[in-house]
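Below: one structure, written as structure tokens.
Complex shown without one protein chain; remaining protein chains in place.
Per-chain residue numbering starts at 1, and chain names A and B are given in the order in which the chains are listed.
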Amino acid sequence: MENLIKKLEQMVDVKSFVKKREDLYFLTAREEQIIVLLAYLKEKEGFNHLAFLQAVDYIEDNKFMLTYMLYNLDKKMNLGINVFIDREKASMTSIHSLWHHAWQYQRELHELFGIDFPGSPRVKESFVLEGWDEMPPMRRDFDTLEYVERTFYPRPGRSTNDPKDYMKEKKYKNFVDSPKLRR
Amino acid sequence: MEKKYIDEIEKEMKLANEGLPEHERKFFSDARPSRIEPLNKHLENFVNWARSKSLWILAFGTGCGSTELRPLMTARFDISRYGISGRPTPRQASVFVIGGYASMKTIKRIVRSYEQMQGPKYVIALGSCTINGGMYYDSYNTINRIDYYIPVDIYIAGCMPRPEALIAGFEELKAKIRKGECDGMNKYADNFDWYKENQKKIIKDWNMPDYNW
Partner (left out) sequence: MIKNSESKYKDFVADRSKYPQEENGKPVIDLSSHKYTKIWQGPQHPGVTGNMSVELIVTGDEIVDAKTRVGYLHRGFEKLMERRRYIQCFPIVCRICVPEPDTNEYCVSAAMEDLAGIEIPEKAKWLRTLNLEMSRLANFLMWIGGQAGSLGMGAISQWTMAMRDYWLDLFEELTGGRVYHMYMIPGGVRKDLPDGFEEKARELIIRTRDLLYDIERVFFNNSIVKSRLIGLGIITPEMVAEYGIVGPNARACGVENDIRINNPYVKYAELNVKMITATEGDAYARAKVRYREMHQTLDLITEIFDKMPAGGEIQAKLPNVLHWKIPAGQTYVKAESTRGEHGFYMVSDGTKYPRRVFARGASYTHSISVLEKLAVNISISDLAALMVSVHSCPPEIER
């Protein structure tokens, strides 16, 4: 695996190579070079199974982190490639020419996160939502509890057991005053 | 699917297809559901007894609660000895078993299927997700209380309810029918505006899937 990283570092700009387990590695790549990297890994190195393409919302850094997870059947290795893109104008190169099923993941990301993949087929179709006109629901600034209370009719009489309040009530009644308990 | 018809829907609509554009009006019925008055006392008792002995359920598994409908039809919990069997279309069924949570897409189909069933019709709501939302109470895609959208006769709690609990629920429904208290259909016809307003608040896309015949 280390030989592979040396080869890749001469071709593209990859950073922060992390070994998570014996068979799982993570890389960070740049957005412009992703097609070159994935095509090289798919054709020459045998990473020809795309497991998924997903996004993580880092709202405090104003970025989305996309993850491409590849699998090599001969060497039995998983490789995860992270790409950071901008959150305001979220758009990414489409990889539908490499795999025939990549448009599904791109359709889901477009609907649930609002990330645009220009050129990908069938990316504007609806995946799971019907008649949805709010912001993309998986973004972190979409408050789902407030939406639920506004749209649906919650039945009254529901009480939540927040673990901290419950513990305070049942066990540590003098939690705040007792000096010996470590918080 | 264009969104221009949403602007045309007004709040105080009376009919189901009022306010829709011309080419979509024929998909929805013009008439409101009507009440069915009970017959005279002895005949109604006899007819209710007959109805309770042969309830046919609509075989549409709407949520994860319907995984326990299949073991019901095997020889261990044999439900056909109660006269109950699963039918494929709403026109042949009289009980609608709503299994669990209902997402936005599914609630539109549930409302459609319920309106297509012939009266008298009954609804059994299975699982805690129909009572107050269950564990998906804060999900943006599932509804919290199903009796604001269609009338419900019996609730069966659990996650998921065992097949024996389902059979007990059916027995309760039969006792309720024989007493003459199962009135969901008339309740729907009387409060049609209220039900429709609730439904239209969450179902924003009334268009049928497009056919070309």
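Everything below uses one rule, namely that a contact is a pair of C-beta atoms (placed from the backbone, for glycine too) under 8 Å apart; a residue touches a chain by one contact, two chains touch by 3 or more.
Please read all numbers here as calculations on a predicted model, not as lab measurements.
*Asks:* Taking the full complex into account, find the residue in A:17, A:40, A:84 or A:99 that is in contact with the omitted chain.
*Replies:* In the full complex, the listed residue that touches the missing chain is A:99.
*Asks:* One chain isn't shown here. Among B:115, B:138, B:172 or B:190, which residue touches it?
*Replies:* B:138
*Asks:* On chain A, where is the contact patch with the chain that was removed from view?
*Replies:* Counting over the whole complex, chain A touches the hidden chain at residues 20-21, 23-24, 26, 48-52, 54, 56-57, 67, 69, 73, 76, 78, 80, 99-101, 104, 126-130, 137-138, 140, 142, 144-145, 163-164, 167.
*Asks:* Determine and list the chain B residues touching the chain excluded from the picture.
*Replies:* 59-64, 67-68, 70-71, 73-76, 88, 101, 103, 105-106, 109, 135-136, 138-142, 159-160, 162, 209-213
The rule is simple: only the chains that are shown with their structure count from here on.
*Asks:* Could you please state the distance in Å, as a whole number, between where the Cα atoms of chain A are centred and where those of chain B are centred?
*Replies:* Result: the chain centres lie 38 Å from each other.
*Asks:* Enumerate the contact residues on chain A facing chain B in the complex.
*Replies:* Touching chain B: residues 128-133, 137, 142, 144-145, 147-148, 151-155, 157-158 of chain A.
*Asks:* Can you name the residues of chain B that touch chain A in the complex?
*Replies:* 3, 104-105, 108, 131-133, 137-141, 143-145, 148, 198, 201-205
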